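A protein chain is absent from this complex, but the other protein chains hold their places.
Entry: chain A
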Amino acid sequence: MELSLATHAVGEHTVLEVGGEVDVYTAPRLRERLIELIDGGARHVVVDLGRVDFLDSTGLGVLVGALKRLRSAGGSFALVCDKEPLLKIFRITALDQVFPLHPTVDAAIAADSTGA
């Protein structure tokens, strides 16, 4: 399935819903969208991977890039993911210790708002 990207705001958070396959071909579009959002002033970004059915190292690289950009801009970045195959990818690469990972968008925003 092709990559899909949709954005909406929840309070001061920007939620980016990603769907489909994030791979070496589609990851540049995800990178562009994240940079657009950050350059446009978004400082608290939540990326919802709930409808992602494939994620590779290129996609992970883009997500880490966004995390670093936001951190250096004094912002925050969190991921929403509750699918075991994707969670396994985060564990194997140790990126589960780099990203705040939450099962729902509400949980991600609540944790970020309380500084957890």
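Just so it is clear, contacts are C-beta pairs under 8 Å (C-beta built on N, C-alpha and C of every residue); 3 or more make two chains touch, one makes a residue touch a chain; residues count from 1.
Definition applied: contacts and distances are computed from a predicted model.
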For the chain that's not shown, choose its UniProt protein name out of "Anti-sigma regulatory factor (Ser/Thr protein kinase)", "Protein SCO1/2", "Rod shape-determining protein MreD" or "Urea ABC transporter". "Anti-sigma regulatory factor (Ser/Thr protein kinase)"
By the contact definition given up top, give the residues of chain A that touch the hidden chain. 21, 23-25, 54, 56-58, 60-62, 64-65, 67-68, 72, 85, 89, 92-95, 97-98
